[in-house]
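Have a look at the structure that comes next, please.
Below is a slice of the complex: some chains, not all, each in place.
Labels run A, B, C and D following the written order; every chain starts at residue 1.
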Amino acid sequence: MKLMFISPITDENFEEKSRQESLKYVSTGTEIEVRRVPYGTASIEGAMDEALAQPGIIKVGMDAQTEGFDGIFVSCMGDPGVNALREAVDIPVVGPCRTTMLYCADIAARFSVLTVTDGVIPIIETIAHELGVAGKLASCKAINIPVLELVDLDRTVNALFKLAIEAIEKYDAEVLMLGCTGMIGVDISLRNQLLNAGYDIPVLYPVPISIRYLETLVKNKLSQSRMTYVKPLDKDRSIFNMLNR
Amino acid sequence: MKLMFISPITDENFEEKSRQESLKYVSTGTEIEVRRVPYGTASIEGAMDEALAQPGIIKVGMDAQTEGFDGIFVSCMGDPGVNALREAVDIPVVGPCRTTMLYCADIAARFSVLTVTDGVIPIIETIAHELGVAGKLASCKAINIPVLELVDLDRTVNALFKLAIEAIEKYDAEVLMLGCTGMIGVDISLRNQLLNAGYDIPVLYPVPISIRYLETLVKNKLSQSRMTYVKPLDKDRSIFNMLNR
Amino acid sequence: MKLMFISPITDENFEEKSRQESLKYVSTGTEIEVRRVPYGTASIEGAMDEALAQPGIIKVGMDAQTEGFDGIFVSCMGDPGVNALREAVDIPVVGPCRTTMLYCADIAARFSVLTVTDGVIPIIETIAHELGVAGKLASCKAINIPVLELVDLDRTVNALFKLAIEAIEKYDAEVLMLGCTGMIGVDISLRNQLLNAGYDIPVLYPVPISIRYLETLVKNKLSQSRMTYVKPLDKDRSIFNMLNR
Amino acid sequence: MKLMFISPITDENFEEKSRQESLKYVSTGTEIEVRRVPYGTASIEGAMDEALAQPGIIKVGMDAQTEGFDGIFVSCMGDPGVNALREAVDIPVVGPCRTTMLYCADIAARFSVLTVTDGVIPIIETIAHELGVAGKLASCKAINIPVLELVDLDRTVNALFKLAIEAIEKYDAEVLMLGCTGMIGVDISLRNQLLNAGYDIPVLYPVPISIRYLETLVKNKLSQSRMTYVKPLDKDRSIFNMLNR
């Protein structure tokens, strides 16, 4: 099995870190390739960034199918381009936001999302509605640290801890999901800090579980339904000519 | 008051027809300018088309604010780029799908959307969820005539009539909305055909009522909430360099 | 176009103030007449008041159609008599509560209603359910100042400000709507006070936007659906004989 | 225990029949008095009729409390005046629509309402929303026989049978409730006809179970919550002067 891991922002560090991390997440026998979008935005922190990232994500995803990949993962919590790619290709396409919400819906009564900036919140809330689990979304709040500053792990974990306490005490969350794929390596420390504070609550980092979920789809020859994600009609799409010239 | 009417597809006929029609929809004293996206797709019939249309819509919308326009209307029933533009600009931005759904929710117990192609259905359903009126959406079904073929009015009205009957009899719709801004000039004939068939049911063509709605926002100095649609952070957005070079 | 503005309480000051204000809200060419109910209650602050106001509202509304008016607006946030009138007449009938909720649902993720007294709250919540947007209603709370005391603008704005802060901080509101048509001339000051407190949140005063909304229906020859609001059967309705003797 | 049974229409036959029937529904030791409204409409078949019936219902209900009654039942499936009376008096007030919906919600997965005329449908649907059980309402449809013609039992049962089959086969109802208190003496025959057709489905006639429900509230010293149904403020309510002169 050969999976495409799309790094949907033009930042090179994120691509490189994703490359190192992704290898840890796959099963024996699965190959995974990380590929950065050729055009887009430096980071994704709202609907405008998402809109600008999507042409690049579609380009990489369509190439992936042509090159024989078996499944596609788009590494951003707004799931940008996932619906578009699900139309464009036949292989399964997975986004971390919707996938992780499903795990949360299963293992607890209510979940909260801890994300980066306020601009991302309505995107994540809409995904909860689209997916059908909005009734279990206790809250979605932001630490308001931009994506590219998450590398300061101490600051990030401290801010997440405060938000987690609010999610539990004000909003009755019973499981937490990290709301940015850039929040690498903080789930364990956050979980432990919460345990010390008296809260035995799971903290889900979306990337590894989403990739396993994608592997399961591929392994079982499943893909998104063609009745929901209809094959695009042939037509002139001039923007691609301009971007790929 | 000066409104920008964005024609979000690269097809020139739609731009021209919109130019003629839009003049009829505004109040005395309102100026309206129709402007076509500089890049995108020939028509919008699914999530991929929408994704590819958005950069152009954002470009035109941001220019509109810079040029002193007072409000923006995006003429496509998937409301492409509306959320992105609501972040990018301070003036009100209106999409026909969400606006018309609100009229429907007010004047009847349940509404159905009659749209062009199956690819548009999940987009419209998600807007209903995002807007919060999904509980009143009786059904959303397609005539499966591509946007650029809607000009054959007889074929279009006949197909819409069949779908309308299904919406009423199978799904209990009590008001109908046309699900494509390209369905120009068919609402009256459809309503009359239905009256002849014994159904006194309103049929809403989204464009004129959405533009009046936009006028109301402007007139009352209202705009989308900045607490929902957060101002985008400064960052590198390379795709614009490539598109606008 | 000639609109009927029904002042649904027997208080004369409200009628007079509505007369002055309503002129500012209509488009060029629209005539608007304010008419007070001939019988009812001094103000409307609960379900009992509403029930007692309705016969008068129905009377005025039916007269309006007979006299050739093109649309009817009932100026009370419980939308009293709106459903009854929608059955009784063919011209469009609009209530400020449901109309304003729709604007709120469009321009933000969640809205709160700031109303006069606790007795009004379940009425407004039920309208949210009937309209289908209850999922976006963050909260509906009262300042507990009776309608006829709202004229003390300072006291009113201060009480609204406190409630607004609670709506934002406790209930996550992202847009606010004033929950009494008697709250005239406070929306701007409330919005500014909130801005000073760090919250950039729209505040909607229902009357002007509802009247524009009604104008749009009339202009586009739209009315409530006859499939939802069925024409009343002929029968003896003795109460009218007693009231109008 | 002394209960007031309000006959909310001015028709005398309905009052008389209710008087005979109501005696069968109460427990040993319960007194029940049927009292007709002094003004209103000949029957209730929509929102306008309801609005016109409410002043009379409020009058009778307030008198009941003054005269020492322990509880009030309003015998109409639109529950007219119930919310108003719940504010006006301290003793419990019960409506058959909401009460019977609760029984239905308990004993089956989904229920359908079979009512008289189309005008009643949105009223019943709104009660389902207000009550919180709209998710279990499979359908609400009308036989379109006016209230005062229900006395033709054969015609009524036949029409109900057809509607019941539709409720079961098209809408997946698993329990049925009769949607008019005037449908006296048809529940058993309808249930048997359905059994013969192969459907073992309960049919609920609302009046007896609602009166028992009211007895239970009285017996347990329970009433509607004052936090929801707030005591009306003192004020001029001129309509009562006109009606009761």
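What we mean here is this: a residue touches a chain if its C-beta (ideal position, glycine included) is under 8 Å from a C-beta of that chain, and two chains touch if they have at least 3 such contacts.
Predicted model, so just to flag it, every value in this text is computed and none were measured.
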| item | value |
| --- | --- |
| Assembly size in copies, with 4 chains present | 6 |
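Convention: only the chains that are shown with their structure count from here on.
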| item | value |
| --- | --- |
| Copy-to-copy rotation for subunit B and subunit D - C-alpha atoms, rounded to a multiple of 5° | 120 |
| Length of the line joining the C-alpha centres of subunit C and subunit D, rounded to whole Å | 29 |
| Approximate Å spacing (C-alpha centroids) for the pair subunit A, subunit C | 43 |
| Subunit A residues counted as touching two or more neighbouring chains | 122, 134 |
| Residues on subunit C engaged by subunit B in the complex (per definition of touch) | 27-29, 92, 94, 98-99, 102-103, 105-109, 131-133, 135-136, 168, 174-175, 199-202, 204, 208-209, 212-213, 215-217, 219-220, 222-228 |
| Contacting residues of subunit B [partner subunit A, same complex] | 10, 39-43, 45-56, 58, 81, 83-88, 117-119, 122, 126, 129-130, 134, 146, 227-230, 232-233, 235-240, 242-243 |
